[in-house]
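Got a structure for you, written out below as structure tokens; questions coming shortly.
Heads up, one of the protein chains got dropped from this complex, but the rest are sitting where they should.
Order of writing sets the labels: A, B and C. Residues in every chain begin at 1.
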Amino acid sequence: MTAGSSFGQLFRISTFGESHGGAVGVVIDGCPPGLPITVAEIQKELDRRRPGQSSITTPRNEQDQIHLFSGVMDGITTGTPIMLMAYNRDQKSDDYNNLKAVFRPGHADYTFQQKYGARDWRGGGRSSARETIGRVAAGAIAKKYLKEKLGIECLCYVEQVGAIGSSIDADTVTAEQVESNIVRCPDTAQAAEMICLIETVRDEGDSVGGVLKGLIRHVPVGLGEPVFDKLHADLGKAMLSINAVKGFEIGSGFAGVALRGSAHNDAFYHDETGRVRTRTNHAGGVLGGLSSGETIHFRVAFKPTSTIRKAQETVTQDNEATILEATGRHDPCVLPRAVPIVEAMAALVILDHYLRNKAQNG
Amino acid sequence: MTAGSSFGQLFRISTFGESHGGAVGVVIDGCPPGLPITVAEIQKELDRRRPGQSSITTPRNEQDQIHLFSGVMDGITTGTPIMLMAYNRDQKSDDYNNLKAVFRPGHADYTFQQKYGARDWRGGGRSSARETIGRVAAGAIAKKYLKEKLGIECLCYVEQVGAIGSSIDADTVTAEQVESNIVRCPDTAQAAEMICLIETVRDEGDSVGGVLKGLIRHVPVGLGEPVFDKLHADLGKAMLSINAVKGFEIGSGFAGVALRGSAHNDAFYHDETGRVRTRTNHAGGVLGGLSSGETIHFRVAFKPTSTIRKAQETVTQDNEATILEATGRHDPCVLPRAVPIVEAMAALVILDHYLRNKAQNG
Amino acid sequence: MTAGSSFGQLFRISTFGESHGGAVGVVIDGCPPGLPITVAEIQKELDRRRPGQSSITTPRNEQDQIHLFSGVMDGITTGTPIMLMAYNRDQKSDDYNNLKAVFRPGHADYTFQQKYGARDWRGGGRSSARETIGRVAAGAIAKKYLKEKLGIECLCYVEQVGAIGSSIDADTVTAEQVESNIVRCPDTAQAAEMICLIETVRDEGDSVGGVLKGLIRHVPVGLGEPVFDKLHADLGKAMLSINAVKGFEIGSGFAGVALRGSAHNDAFYHDETGRVRTRTNHAGGVLGGLSSGETIHFRVAFKPTSTIRKAQETVTQDNEATILEATGRHDPCVLPRAVPIVEAMAALVILDHYLRNKAQNG
Partner (left out) sequence: MTAGSSFGQLFRISTFGESHGGAVGVVIDGCPPGLPITVAEIQKELDRRRPGQSSITTPRNEQDQIHLFSGVMDGITTGTPIMLMAYNRDQKSDDYNNLKAVFRPGHADYTFQQKYGARDWRGGGRSSARETIGRVAAGAIAKKYLKEKLGIECLCYVEQVGAIGSSIDADTVTAEQVESNIVRCPDTAQAAEMICLIETVRDEGDSVGGVLKGLIRHVPVGLGEPVFDKLHADLGKAMLSINAVKGFEIGSGFAGVALRGSAHNDAFYHDETGRVRTRTNHAGGVLGGLSSGETIHFRVAFKPTSTIRKAQETVTQDNEATILEATGRHDPCVLPRAVPIVEAMAALVILDHYLRNKAQNG
């Protein structure tokens, strides 16, 4: 089971496809039967990640129309593998001809070439973010199961772009607020500044990074495994596996290291309903690797997009020094489109651990 | 293969044991045959993590003597499972009697109880950091294989304690420098301040967190898998699975989000030997999830130790509010003892991916 | 990793698709890069299993045209997941309308319904033998790798149909001889009798079973794992996972139990080239779960096809007794079409274990 293109144990996805091959897609194995799901519901999530959706994303206009090939009958999951796939349509691979022999800085060209002795150089091949179409499609199903069957909500928003932060009440923020602007930051004032920054770096032929905040609400107590498969360890891996992610923190994270234990520990108490709660949530909803019942909250750091138009020093496959001046159409900032990807990965982790816990302790 | 107590695919470890049961240990499956290894070499690593090693760790004096039960003959690995185990000796479980019915803030007591319907309350049971004895023992073998067969070095040091940082040249720092003081921070001046801070919080009955820096040198190009099992995603999971870890970042991490792409991208060039190198290493030694040949560097955030002597608000298993004033002997700061654990987990990830890469591309 | 639709560890396949959904196919993860492969080569193997290929198979004329969507560039494997798929064309699901509410004896209708609370009743859904299209497609790639890179040959033929046996020299039989007649039994005289029997049972609206013999030649010494993943245990699982298989034996199998150890043990000697060989091969090419270098030979028992036209007692989904008289077009004997499936599964097991052994011991 070392297949590097699979994720999850019981709700298990396997993605396939290159940027400019025939298609990109996903096989989901282990989905519980009996869940109503439509292609339109899945497409809705994909539309949130598709290129060309707004003025601050890449102008490549890819529809990423998803097709369903198995595992659903009469609109209901049957329990057998679900295959979902988007054909590759907008294949201007000529755009990439000049990249055939050049290693782009910040990209996987060099490491792929060294690992496999060859690489699909068209649009990054397997390392293209198109791979995440499969994740988002599978995540749409996981999100629906969590929401409808268990009342669990996975939500993500843009907290920071470049050095521009924001102020958002994580307890009350809604999906509608996230979708209310094109940068997907619910702090409207700061969102405007973020958009302005993204437009500036775009016009400069440059790019910028940022931070996404993830929330998972109403998780039952006890999901996760105590040792290696701690819930936040699996969440961290999930997020770090997304292109351009360089950091992950749960709860207080890096900032928490400066606190004293007496300030950091979340005191237990009984709320008015008698349920055990904590007064604070520095833990981020996870104690000893298991969900505590408090909202899981985490942050994900995205580096600035590697593809820029500015000239860069690099080398060719034939061992010559060169200057790369990329053309093509790219995202100046990946964060707005990464929001549904983070939500999808979060949903995949939680549903998988829900099923694992059900098997042993249900 | 959802066993939450196993880690790795081809060099695979499975740990077992509770803090106050019969023993804690590990089974390693998939170790290449022909590696010379002695119990003394393994013990040396364990001595770096054992309690009571210095004035700033818990005064519990546990020898954690490791025993070898299988998989090695005449001092050479045979390719069959290696079982290593330390008997639990210093079992003052009476110390914990008062914890039988109380949920300690910041600990796994409450979540274990809810998940399994019961828990081993003696010293945290399975959630005790004693579990890492198995990791360090297995890591000692992985470290030796990497060093002797492949020339790869895994190194870790304390970079920050509380708010006290340090200034260390990651390119030149040595294992000897790390071991030169009890806090394992190679910046001698700052190390003295860190020790002072730890002694202060200890005397106050409180605790403090910090940041560890990890380095992996001389990794060949191409280790890691392109999609879910990116090298830094597996490193991140490995680190996040260690008790008290709340954050992980590779290369530029959270700080890198504020850079422009033109500043963040690491330019490729050929060094004097003709090898492809990068002028900077914001990537942290990983491009597209695959090792780039540059030094892998990452940071790990540890929260302040949850166990403190100060009084804390909490609840009992019987649904009553109470005030917990812990006694017992605990670490005011886990970082000095966590250094060998981070090194061990790094070595396990790298060796596993080395074998995976060898299988497909070797 | 409990995905029941995946097989193999390092050369890992995941199949998807129902008989009458959109498509059936397979994702292969872990294929070594650099292998030349064409769709035509894969199609050739599929043509050996397709319906309508001869007078003794089902007259359903399905072309099972395979399409390649990823993982191959310029005719060479790239090391990334390979997706292969055949659209479902000949979907006369009206043929199956009368089966919607009836549990067919010998089929999975009843157990699927009970397990999942629903089932795709059109042509058996996921339990249809169409699922093996993915296996044969993936096996075609594995077979090519084994043959071209390692000189290993996977060969299978029909040894028995009903009570009609055959006499074949397993040491010299060739693929051409197997393909020389439509029943795929290299004993020409007995093949004629087998064909006659199959035609008879077909005309009676009945069916018949048989035995396939598998051979794997030129396997290097040492493939397989010593304990649970013994080479013949994984071969056995592979074969038992094929529809209609009820038995598997390696080497002397069930007949060997009556021998004395002194007769059964295969004596070692050095052949003229100095290589260690055995005088006999009762072991079937496997000692202690590891390949011995002798030809691996095994037998696979297939029950008579469950679908027959003769009237049968059964029950409906609505809990009523009924008599089922099936119509539709079915195989009176599955063995001729099962030959390429057994070869495919054998190739998948051997290539997977070759890669596993290379990782640890290569």
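By our rule, a residue touches a chain if its C-beta (ideal position, glycine included) is under 8 Å from a C-beta of that chain, and two chains touch if they have at least 3 such contacts.
None of these values were measured; they are calculated from a predicted model.
Trainee: Can you say which of B:G125, B:G139 or B:G209 touches the chain missing from this structure?
Mentor: Checking each option in B:G125, B:G139 or B:G209, the one touching the absent chain turns out to be B:G125.
Trainee: Kindly state which of the options C:H67, C:K303 or C:R329 is in contact with the chain not pictured.
Mentor: C:K303
Trainee: I need the residue numbers on chain A that touch the omitted chain, in ascending order.
Mentor: 1-2, 10, 30-33, 79-80, 226, 355-356, 358-362
Trainee: Could you list which residues of chain C touch the chain missing from the display?
Mentor: 1-2, 4-7, 9-10, 15, 103, 105-108, 110-112, 114-117, 126-127, 131, 160, 162-163, 201, 204, 206-211, 221-222, 225-230, 232-234, 236-238, 240-241, 243, 246-254, 256-262, 264-270, 274, 276, 278-279, 282-284, 287-292, 299, 301-308, 310, 312-315, 319, 321, 356-357, 359, 361
Trainee: Counting contacts across the full complex, list the positions on chain B that touch the omitted chain.
Mentor: Interface residues of chain B facing the absent chain: 1-6, 9-10, 12, 14-18, 21-25, 27, 29-30, 33-34, 67-71, 73, 76, 78-83, 85, 115-120, 125-126.
Simple rule for what comes next: only the chains that are shown with their structure count from here on.
Trainee: Work through the pairs of chains, note which ones touch, and then classify the graph as line, ring, star, complete or other.
Mentor: complete
Trainee: Taking each chain's centre as its mean C-alpha position, how far apart are chain B and chain C in Å?
Mentor: The computed centroid separation for chain B versus chain C comes out at 46 Å.
Trainee: So, what's the distance in Å between the C-alpha centres of chain C and chain A?
Mentor: That gives a centre separation of 39 Å.
Trainee: Provide the C-alpha centroid distance between chain A and chain B, rounded to the nearest whole angstrom.
Mentor: Taking the mean C-alpha position of each chain, the two centres sit 26 Å apart.
Trainee: Going by the contact rule already set, what residues in chain C reach two or more other chains?
Mentor: 1-2, 10, 30, 33, 79-80 - these are the residues of chain C that touch more than one other chain.
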